[in-house]
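Here the complex is missing one protein chain, while the rest keep their positions.
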Amino acid sequence: MLRRLLGAALVLWGAATVAFAAQVALPGDRATIIFNIRAGQPIERTPEELAAINAQYGFQLPVLQQYLDYLSGLVRGDLGNSYQQFRPVTAIIGEQLGATLVLTASAIALAWLLTVLWVTATAGRGRRTSGFGAAVDTVSAGLPHYWLGVVLLLVFALELRWVPVISDGSATGLLLPALTLAVPLAGFMGQATRTEFERSLAQPFVLTARMRGMSDLGVRVRHVLRHSALPAVTLSGWALGATISGAVVVETVFTRAGIGRVLVTAVNNQDLPIVTGVVVLVAALYVVANLLVDAAHVLIDPRLAKGTTS
Amino acid sequence: MSTVLTDAAPGAPRPARTGRPGGRTRRPRPWSVYLATGTALFFLVAVAAPGVLDTTDPLALNLSQALQAPGPGHWFGTDEAGRDLWSRVVHGARPSLAIGAGASAVSLSLAVVLGSLAALGGRVVGPAVDRLVEVLFSFPSLLLALLLVALLGPSALTQAVAVGVGTAPGYARMVRGQVLSARGSAYVEAAVALGHSPARILRRHVLPNALRPLVAIMALSIGQSIVWASSLSFLGLGVAPPSSEWGALLEAGRPYVAHAWWLTVVPGLVIVALALAATTLGNHLQSLLERRES
Partner (left out) sequence: MPARPRRTLTAGLAALLLTGCAGSAAAPRPAPDARPVPGGTIVYGHQQEPACVFGGWIEQAYLSTQVLDALTSLDTDRQVVPWLATSWETSADGLTWTFHLKDGVRFTDGSELTAAVVAHNFDHWMDGGNSTAKVWLDGYYDRATAVDDLTLQVHLSKPYPRLAENLAQGYTGIQSQEALETRTAEQNCEQPVGSGAFVVDHWDRGEQIVLRRNEDYTSPPANARHTGPAYVERVVWRFVADATTRVASLRAGETDAVYDVPAIDYGGLEDDGYEMFRYITGGRPQQLAFNTQQGPFTDERVRKAFAHSLDRRSLVETIGQGVIPYEGNGAVSQSTPGYSEEAAEAYDLDLERADRLLDEAGWTGRDVDGVRTKDGERLEVVLPYNSGTIVNADGASILQGVQEQAKATGFAVDLVTVPPSGFFSGLYTQPEERDIAAGYWTSVTAGILWINWRPISEEWPNGNNAAFTTDEFLGDLIDRANQTADVEEQNALYRQAQEHIADHALSIGLYDRLSTLAVTPALKDVWQENAQGGPVFYDAHFVR
């Protein structure tokens, strides 16, 4: 357990360091960028104009000193203040995190629903049905988020008006964004689950259950599904941590607030305290998601408790 | 992007193509393989000799023909400046595929180096590389791409590197697993018993066996890299317009989505078609390889 926590801390430190290194390496003088964005005019600035900003953010200090200050802030839970919003980064992230987590959680739930229904209905049902089921998995897994999002928006919000155009807080407003993230994920989980599912169907315990007179659906849901769910669990754990990439696109297409939008804006504005803050947050999410996946594995298959897989 | 999920997911088993219930080998679905081969050939022709498929200049303005719907004369319609979309899609194959292939190359090379080091690096280097891969994994790939674009400026090269680096950790893990299992296999133990040198074992037995599946993975990865790269273009971080790179085309068409659906739908379908063809061929190749092994 201690080992695992230490590993998690190492990952966090690594991610934070990469983010810090990136902001030092980015081209252009940081004070100039801050000044130009505040002014809205991209021109060269004089040293006098920049002096105040340099002093305020300590850009004139040695890089090592800046790095240590940054790390010590991190340890205290202080991610610094945004250059453009003049607010603590923790507050900015805090208020946007909820929306993104809701989006991701619903997307994962929806993906599970789609996968379970589709795989249970089509796997191991003869060549034609199985083949069709697998083909649908492959197609869904290959759909790019942004394109799926734009097409869904075009058809269901702009043309049919079944859901609001601007994604508000409501459940209907959440539907399209969640679906956009869920469909490709369901495709992947389907691909991963289907093989396992078909393999399990041929296992002796299935035959036993059938001989006990259990219905086909009962067998599929009670026995086979459980055995074939492991890869999908792993995938959804990963999706929880790495969802930020998908969220960036989905939040842009559907005009939703969230971490993804904050991140793109911050990178564009080189509002680096926010960028590093998001990196640390995502790394933390990743660590937590990994722990959750391990726990879920043990729940589904107790034999793994003694295993060495991580 | 979730399109990199299967390969990037930690420990997620790749969908195996052998071992169907009852021990029968899954029969390949020829129609899908033929279709995929046809599609891939079409794109290869578009890359090698776009002039065969289309003779017009993809950038030629034709202001009197702006925003024409698909029909005779313009099979895929025209954009806001009257440029022919069919011509742009055909000429866009080269930059799109180049970025996809470049990204795969970057990704797989990194993966082989990191994965082999992690598996064979001994007690110090191995765990250190493991941690590095872990850190890269925890770093959102899109953010990595965003930073690289900010660092290097948007261009096809940046896009390929960004996508390649972003997807490398997933493949690195896969390579690590393959190398470990090859090292633990019976023939390697036999080679050790025969007193062969470690370098020779590595060269002759471990690496060839561990890396063979990568041939198939390469095909998969090209398809995924193209989708990935086009996402960057979509966010305005890719190749500059008026390049006909498909993601850039799609992004350029988005303001007209309510008036000229073809500008969004067509490039999207082309990207999906290519990704599907690559995936199908990759899977097929993989099952062929596995069958030969068994």
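We just call them A and B in the order they show up, numbering each chain from 1.
The rule is simple: a contact is a pair of C-beta atoms (placed from the backbone, for glycine too) under 8 Å apart; a residue touches a chain by one contact, two chains touch by 3 or more.
Please read all numbers here as calculations on a predicted model, not as lab measurements.
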item	value
Absent-chain contact - pick from A:75, A:166 or A:211	A:166
Identified contact with the non-displayed chain, of A:96, A:122, A:200 or A:276	A:96
Listed residues A:158, A:171 or A:295, member touching the removed chain	A:158
Options B:44, B:69 or B:288, residue touching the unrepresented chain	B:69
Residue in contact with the excluded chain [from B:52, B:125, B:258 or B:288]	B:258
Where the unshown chain meets chain A, residue by residue	26-29, 32-33, 35-46, 49, 52, 82, 84-87, 92, 95-96, 99, 153-155, 157-162, 164-166, 252-253, 255, 257-258, 261-262, 265, 267-270
Touch list for chain B against the chain that is not drawn	59-61, 63, 66-67, 69, 80-82, 149-150, 153-154, 236-237, 240-242, 252, 254-262
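To be clear about the criterion, only the chains that are shown with their structure count from here on.
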item	value
Chain A-chain B separation of Cα centroids, rounded to whole Å	20
In the complex, chain B residues that touch chain A	1-3, 5-6, 8-13, 15-16, 19-22, 27, 29, 32, 131-132, 134-135, 137-143, 146-147, 150-151, 223, 227, 230-231, 234-235, 250, 254, 257-258, 261, 264-265, 268, 271-272, 275-276, 279-280
Chain A residues within the chain B interface of the complex	7, 10-12, 14-15, 18, 22, 25-27, 124, 127, 131, 135, 138-139, 141-147, 150-151, 154, 158, 181, 184-185, 188, 191-192, 194-196, 198-199, 201-202, 231, 234-235, 238-239, 241-242, 244-246, 248-249, 252, 263-264, 267, 270, 275, 278-279, 282-283, 286-287, 290, 309-310
